[in-house]
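Here the complex is missing a single protein chain, while all its other protein chains stay put.
Let's look at chain A:
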Amino acid sequence: MEKARPLWANPLQFVFACISYAVGLGNVWRFPYLCQMYGGGSFLVPYIIMLVVEGMPLLYLELAVGQRMRQGSIGAWRTISPYLGGVGLASVVASFFLSMYYNIINAWAFWYLLHSFQDPLPWSVCPLNSNRTGYDEECEKASSTQYFWYRKTLNISPSIQDSGGVQWEQALCLLLAWLVVYLCILRGTESTGKVVYFTALLPYCVLIIYLVRGLTLHGATNGLAYMFTPKLEQLANPKAWINAATQIFFSLGLGFGSLIAFASYNQPSTNCQKHAIIVSLINSSTSIFASVVTFSIYGFKATFNYESCLNKVILLLTNSFDLEDGFLTASNLEQVKGYLASAFPGKYSEVLPQIRNCSLESELATAVQGTGLSFIVYTEAIKNMAASQLWSVLYFFMLLMLGIGSMLGNTAAILTPLTDSKVISSHLPKEAVSGLVCLVNCVIGLVFTMEAGNYWFDIFNDYAATLPLLLIVLVEIVAVCYVFGLRRFESDLKAMTGRTLNWYWKAMWAGVSPLLIISLFVFYLSDYILTGTLQYQAWDASQGQLVTKDYPLYALAIIGLLVASSTMCIPLVALGTFIVRCLKRGDTPPVA
């Protein structure tokens, strides 16, 4: 008797697993940036339209395929058509790259979490220089939070060519991160199903706590007003629509095979249409919720910096003109400046170059995304809050939960095809397969703990899983609609779940979504070609800021390899299957 496929203990575990996977770091650190760049409140219009037109149909498609085929991505696509096994393989390769570099973020989150138990927080003060008369030079030029990130955490080298050695502290954190992931996936759906209760729910608890704290911070309303004021002219900007589509696409984690893997452990009669709608709605609402929190924190930080800037100007003027201490305040500053300019023109013109123009707008307009947002901007805001250790611990714990939740999906995408294959599962128990995958990823991940590791991380982040994924999902839709046949799929779904397929889904799958993806694909390709050489941001320790540099040739080669290795699987496997079939047909003589 065949061993039964492991199942989720109840449908709620499946929903939580999908939410846990889809709601990740991108919701927290990419969406607020996009919202800020493309018109604040008015960005929600293209975002919601893309959600309904692109996100929900594609998510439903992947869940339906997984639930119907009841196999991981390779097996599922091979069942649809033997020539399409390459799509599954491309998904697995993309997932493999993703899990390689994604866990280093968890390692960084662990690092910051472990350092949050000190008073004062290590990123709030600059360390002293060697003769203890002042602060470290690099820290003075940059800020203490940037110094802690670039020097203490990453120990970053000036360029990608200087690789430096492996940082043992980061390597230890990476090891811990992989051990935690291994602990969660060890027993397959049995253990994953219980862990996802925490990884899905705890981030919301922390976000709610942060929302309450954020809204009560001084200056939070400045940030919220800035964010939600709609700039309607951005609706005419095509980049806003393209970025909305891209964000929906990548935020849901389509094309990696994780959703197919999760859905394959479902009971066949599960109502995956309802689940697809619920998961995509929750994912988008979480993005909006997280950006409310982020913008109240931005507002606090911007107001704090603006007031410090004003205080610096006040101190400068008080000291240069020997005015009475406490006489100059923010309210009479302009007036007094005018008076001083007229009364002491010579001295004033000496001091003038040092007086910075403090502007709340420019503080709010500094838009940051990615690791910079979490590890530099947020930490700067946290260090100025009361009881900063508590807020720091909460924040990095939330980042960890989000990151580990996404890692569970990534590893499931790799492990499900492996455990499905008879060859591997007959020789090795699933604990050993999971352990091997984690070990290989951990060892390769040590590359990202080197001094130039962050530059490699940026390469993987920008190129390993962007263009290939668009192609994979395009081939997926075309395969289901035209190769497998939309009518056949519809009747299969009806037999499986007992519900007829709504015309809306059919229209989206057959027409609108493929067109959208093709246009996204064309846009990205033309963008890459037009920019010419690819560049990256390197940290210059002497200036204390980022500078732009060109990638060396071997880095460009590796980028090309990354993109090619997943996309080439599709045509290569199709070709290989075709050749094998031809050979087989040639070998067996036709029956008379």
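The working rule: a contact is a pair of C-beta atoms (placed from the backbone, for glycine too) under 8 Å apart; a residue touches a chain by one contact, two chains touch by 3 or more; residues count from 1.
Assume contacts and distances are computed from a predicted model.
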{"item": "Protein name, per the UniProt record, of whichever chain is missing from view (\"1-aminocyclopropane-1-carboxylate synthase\", \"DNA repair protein REV1\", \"28S ribosomal protein S22, mitochondrial\" or \"Collectrin isoform X2\")", "value": "\"Collectrin isoform X2\""}
{"item": "Sole contact to the chain not displayed, among A:Leu12, A:Leu128, A:Leu232 or A:Val440", "value": "A:Leu128"}
{"item": "Residue among A:Glu233, A:Asp322 or A:Asp587 that touches the chain left out of view", "value": "A:Asp322"}
{"item": "Per the touch definition above, residue among A:Leu7, A:Ile49 or A:Leu114 touching the missing chain", "value": "A:Leu114"}
{"item": "Sole residue of A:Gly41, A:Pro268, A:Pro429 or A:Gly560 that reaches the chain not shown, by the stated touch rule", "value": "A:Pro429"}
{"item": "Residue numbers in chain A that touch the chain omitted from display", "value": "110-111, 114-115, 117-118, 125, 127-128, 132-135, 172-173, 176, 179-180, 182-183, 186-187, 191, 318-319, 322-326, 429, 431"}
